[in-house]
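Questions regarding the structure given below will be posed in turn.
Below is a slice of the complex: some chains, not all, each in place.
Naming follows writing order (A and B), and every chain is counted from residue 1.
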Amino acid sequence: LKWPCDVAAAPRGPCWVTLNVGGKHFMTTRNTLIGKEPQSMLARMFSEESQMQPSLTDSFGAFVIDRSPTYFEVLLNYLRTGKVILDNNVSPEGVLEEARYFGIENVIPKLEAMMQFQVPSEGMPLT
Amino acid sequence: LKWPCDVAAAPRGPCWVTLNVGGKHFMTTRNTLIGKEPQSMLARMFSEESQMQPSLTDSFGAFVIDRSPTYFEVLLNYLRTGKVILDNNVSPEGVLEEARYFGIENVIPKLEAMMQFQVPSEGMPLT
């Protein structure tokens, strides 16, 4: 099996990758991780010519990443669809932190704008 | 076991299919996937005469699909009931993206109408 694919792929089939983000499993393809933002830290973790040592795998063969699964989900969906879509119960600030960590630069200004226009959340002073 | 069913079925029983959408398992029947929107990409993936190579299966025998489980759930429920039902914490835009990807055409105008009448979500400028 070619690194980092974890399902035996058809000759020209996609390379599937399982991620364990903070304890939750996500399944995606290397193309999704690399295609839209090839300069991001996330893409470089899974690029073939990478010098970065990728993270370890758990007993299911999933790459472990020490970050929040809730907010990662929004970024992964962005990498799939090209859209930043936030459900009502997800904080843009949480996604922004992950975008900075993973170096997914193109979504940062979008998320900053979302925070600015956000209704002040419960308990946050307005200053 | 006849492709793509993953539970030994009674002679005239339903053909059960397990999907792994982005890391989350869904269980449904081939009839649900094909019946209501036979021309959709999702239906064609699981049709008998399909020329499309269906996606691979994970170690549980579930077909892996590199998309968002949150929004897929709404579409799968539509295929079961014929209704597009959105809980408060699910964005219609997210479901719309999946409807376009899977080619489930009949729900697209409904979802577009839902987005138009939607209360501006947190942080989105009104322009």
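Quick note on the criterion: a contact is a pair of C-beta atoms (placed from the backbone, for glycine too) under 8 Å apart; a residue touches a chain by one contact, two chains touch by 3 or more.
Note that the structure is predicted; figures quoted are calculated from it, not measured.
In this structure file the full complex is assembled from 5 copies of one chain, 2 of which are shown.
The rule is short, and it goes like this: only the chains that are shown with their structure count from here on.
Rotation relating chain A to chain B, from a C-alpha superposition: 70°, rounded in steps of 5.
Once the centre of each chain is set as its mean CA position, chain A and chain B turn out to be 22 Å apart.
Across the complex, chain A is touched by residues 20, 22-23, 53, 56-58, 64, 66-68, 70, 88-91, 93-94, 97, 101, 121-125 of chain B.
Chain A meets chain B in the complex at residues 7-10, 13-14, 16, 18, 24-29, 32, 73, 76-77, 80-81, 83, 85-89, 92, 113-119.
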